[in-house]
Every structure is written in C-alpha cells, then in structure tokens.
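I am attaching a structure below and will ask some questions about it afterwards.
The other protein chains are all here in position, but one chain of the complex has been omitted.
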Amino acid sequence: MADPMRIRAQSSGSGATVRVLMAHEMETGLRKDAAGKTIPAWFIQQVSASLNGKPVLSAQWGPSVAKNPFLQFNIKGAKAGDKVAITWLDNKGDTRTDEATVS
Amino acid sequence: MSAWRREGLRVALALALAGVSATAAAQGKSAADGIAEYRKMLEDGNPADLFEAKGESLWTTKRGPKNASLEACDLGKGPGVVKGAFVELPRWFADTQRVQDLESRLLTCMETLQGLKAAEIAATPFGRGEQANMEALAAYVSAASRGQRMNLPQAHLQEKVMYEVGKRAFYFRGGPMDFACATCHGEPGKRVRLQDLPDLTKNPGDGIGFAAWPAYRVSSGELWSMQRRLNDCYRQQRFPYPGYASDVTIALGVYMGVNAKGAESIAPAIKR
Amino acid sequence: MTTRRDVLQTAGRVAALLVAAGVLPEAARAQAAAPWPAAAFETKSVADLMKALGSAAPVESKEITVQGPDIAENGAVVPLGAATTLTGVKRILLLVEKNPNILSAIFELGDAVEPSISTRVKMGQSSNVFAIAMTNDGRVLYAAKEVKVTLGGCGG
Partner (left out) sequence: MKHKTPALAATVIVVAALLAAGCGSMPSSEQLDQQALAVIKGSFRAQGIATMDRLHQDQGQAACSSAQAPSEAIARQIQDNALASVKWPAGGQYLGDWREGEKLAQNGRGMTWTDAAGSANGGSCYNCHQIGKAELSYGTIGPSLYNYGKLRGVADPASPTSAAIVQYTWGKLWNSKAYAACSNMPRFGHAGLLTEAQIRDVMALLLDPKSPVNQ
C-alpha cells in the first residue's frame, strides 16, 4: 500500500493553488542494480484531480517525472471549504487517492 | 635541489595570486545565482513532508514485540515531549548513562518501549526496513522543532568530554587522501563543485550545516538523517565505515551542534 | 521475459478490472477511459512525438513560457513548468530534448484549471526543455529554454 500524498490547497485570488507531493519511486526502467540487473520500470502513469467530485485535470506521465513527484496547478473559482481530490495510478496498477480541503 | 623547487613555489604562488581570482569570482557568481534560483524553486514542495507525515504516524503506531507506540519516548525533555527536543540533541541521558544523538536515542526507545532490537536496526542498510522508519521518525522529530534555535546542553561533564572528543575527530586526518572533516568544513566561504561548504567550527548561520539536517536528498530521493550524512562524509573521506550511532558520530554531533548554538533549525531541509 | 509493453498492457487490464469491480475511485475511472499513450512516451524527437499524438507541428510563441532553472544542481530533480496567456488551452506537454525519451508529461486541462502547471522532471544531461500548448481551436504552440545540469558534490 502506497504512502499517503501531501496535498495543500490554498485559496488565492479568485481560485485555489493546489500543491501535491506523491510518495513514489518513479523508477525509469533504465537503471541497473549493483548486480548489473535492470531495475524494472515502476512509475505513475495517470494522475487526475477533482474539485468537489468533478474532474478538473488529468495527466499522463512518463518515467522521467522525478521521484516523489510534485505537482502544482490552480483551480479557478475554488473557495475555502471545497474538496480537492487527487488520484494516481501507476504501471503496476497500484493506485492511491487522497483529499484535502481548500483553506 | 629542494631550495630551488621552493623558489619555484614562490613564483607560482605570486603568479596565482595576481592573475586568476577576478575571473573566478565573475564566473562563480552567475553559476551561484543559477543554483540559488534552482534551490528556491524546490523549497516550495519539499518531499521531506512525506517522510515527516510517515514519521508522525509511526510515532503513534503500536509496533514491535511489545506492541507499543513511541509516545512515551523521552527525547531529553521528558517522556512524550517531541517539540523542542531536536535542538537540544545530542545530550546526556541518565537512564543509558550515555550522550546520545537523535538516532541513537530513537534506537533506545524502539528497544525499551517496543522491544525492537537496536543492534539489528543499527546493522540494517540505510533506507531498508526499520532504517527507512528511522529516517521518517528523524524527519518527524526534527520538524517538531522547526524554527527553534540550536541549544545543546553542555552542563554535564560527559557532554563537555564528547565536545572535546568530537573536536579531535573533526580534525583527524587519515585515509589515502589525507582528509579530515576540517579539510572541507574548517573555513568559511568554500565550495566543493558548486555546493557551499559550511564552516562547522563555528555557527555557520541559520538553517545551515547542523541546523539543516535531516534533509531530503534530491540526488537519492531519500530522507537522510545526520547519521547518514556523516556516513557519506566518511565514505567520501575514504575512511573505513563508521558504525551507525557509534560514539565518533555522536561526538561529532555534539561538536557541530554546540558550535551551531543559536542557529535556527530548518530541518528537515531539502538538499542536492 | 516480460517487456515493458507487456507490463503496461497488464497495468491497463488491472485498472480496467479494478474499475469494473468498483475498487477504483471515480476519478481513476475517468483516467482509465483515456489509455496511457505508450507510443508517444517512446518517441525521441518533437517531430515523432507530434506524429504519435496526431498533432500538427508546433510553432514558437511568446504567449507561452517554459519555466525551469538556468542551472540545475542535480539532474534527478529539475523543476519544470509551463504557463500561457492563451485562452482555450486543452493540453500542455513538457519535454526534455536530450532525455532517452523526449516526453515527460501531458496535462489535459479542464475549463476550471488555469493554463499554468508545475512539476519536476529528471534530466540525464544539459538540454533544451520545451513546453507545448494545444488549444481548442487547433493551435499548437511552444516555448523552449536551455537548462544546464551540473555535476555536484564530491562526484563519488
């Protein structure tokens, strides 16, 4: 089971700035271990964000997104108390969803 | 022959002093500005937060053969007091009759409270098993003192002795490259490659040196406690392998921590 | 021998199964509808990438900015973002020219999201980075900048 994300959603101007940190190895599949064996690729492929249950953003990622990924975006019209949910899905089928309240 | 070569040295030095420093300064500045910009971009969104959150949950989770949490752990300010403990470590502990740093004290608590085996954890490679948990716990405990100033006690005789031992270890030269800690960290204003080297013989400033670790290491994508930081310093010094939570590492912690008195802790920070 | 493509296809099947079983949350279902574009993530050049995505070639524009440092202290984590004054942006792509595969990320923006996104990527060496924006009315625009990746620390 993957570790939880850290999501911060702060209202700013007419919307909210969302900053997300995800705990994930983001292994490229190009590296070798000490014994010279290729370490298999293991990375988040899909990310989606919703505001109060309505999808607002989706993303497709390759293995060159950095380990423990960071994502920042702005949602127009979001206000304090709104719920922002983030879901990721990796190439092994593991997934995780976390939620934060706009403050 | 030798006098003649010394003359050569004098000529070389004079030429070196006259010629190159201006160029170096001009070029160094623009690269340093670029690095400063890069570091600023990373500050907002430090993955150390992920480890801090994990550590907080580990602290309160019942684990180990004794099925206990760490909530009764005494980090020096009484059982269960986490806030403010980090900036006073390493310090003397009466129950173990030892000066202990954060990691060695966590080992004591994991053994006495949870029944985990401290020696086994100390022998586990960094980043694996209970060592991964140690790093998360170190992130959590240090974060609880973020913004406070380093204030290590020096009242106990053994704390003073460990400072003196740490000072000697800091200047101890050895290995095939003749390096000591002081080779890189004994003077202000130096860099290795583009990385600034804090002068650890005095307070190097807020959030610098001892007051910045544990830290998230961008290069490995892992949280490094001071124990791991020192381990890699010794690796680069080409020394043998320092034991985890060994006395030399704790003594160095006392030396650096006491020297950093008054520096604001920003741990867990983010580092290259 | 399991190839990368096999793994990806398996992942897709697993996701579909999870969605069918109601295990995956609603947000993930929306994703599963748009499969991960494996071919696009295997391209080595902007031209091949645009072909894989069925898009026109991008045109350089001052209306889009690519945000990244001039110098990265470590290639393992390089902040990279895009912002644009354009309206009707539906997609933003982030690319690193000299990486083994050029495409790092695709962002599909709903109407409620501003066309301004930041993430962090890995870079194997100094390289140009690109941000490409695609609009609802079919415009494909880009901006580029160079990011120098330095060797750091003791190098051992």
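As written, the chains take the letters A, B and C, and residue 1 is the first residue of each chain.
One rule holds in what follows: a contact is a pair of C-beta atoms (placed from the backbone, for glycine too) under 8 Å apart; a residue touches a chain by one contact, two chains touch by 3 or more.
This one's a predicted model, so the numbers in the text were calculated from it and none came from an experiment.
The missing chain, though absent from the view, touches B, C when the full complex is examined. Among the residues B:E37, B:E88, B:D206 or B:D247, only B:D247 touches the chain that is left out of the figure. Screening B:K40, B:K66 or B:R191 against the full complex identifies B:R191 as the residue touching the chain left out.
Interface residues of chain B with the unshown chain, by the touch rule above, are 2, 4-9, 11-12, 15-16, 18-21, 23-24, 27-28, 31, 92, 94, 155-157, 160-161, 164-165, 168-169, 171-180, 182-184, 186, 189-194, 197, 201, 234-236, 238-243, 246-249, 251. Where chain C meets the chain that is not shown, the touching residues are 71, 148, 150-156.
Keep in mind that, in the parts below, only the chains that are shown with their structure count from here on.
If the chains shown are joined wherever they touch, the resulting network links each chain directly to all the rest.
Should one ask which of A-C and B-C has more C-beta pairs in contact, the pair is A-C.
Inter-chain centre distance (chain A to chain B, centres taken as mean C-alpha positions): 30 Å. Each chain gets one centre point, the mean of its Cα atoms, and the points for chain A and chain C are 14 Å apart.
Distance between chain centres (mean CA atoms), chain B to chain C: 36 Å. Residue positions 221 of chain B each touch two or more of the other chains. Shared contact sites, meaning residues of chain C that touch two or more other chains, fall at 76-78, 120.
By the touch criterion given at the top, residues 3-6, 19, 21, 23, 25, 66-68, 70, 72 of chain A touch chain B in their complex. By the touch criterion given at the top, residues 31, 34-35, 37-39, 41-42, 192-195, 218-221, 235-236, 272 of chain B touch chain C in their complex. Only residues 69-74, 76-79, 120, 148, 150-156 of chain C touch chain B when the two sit together in their complex.
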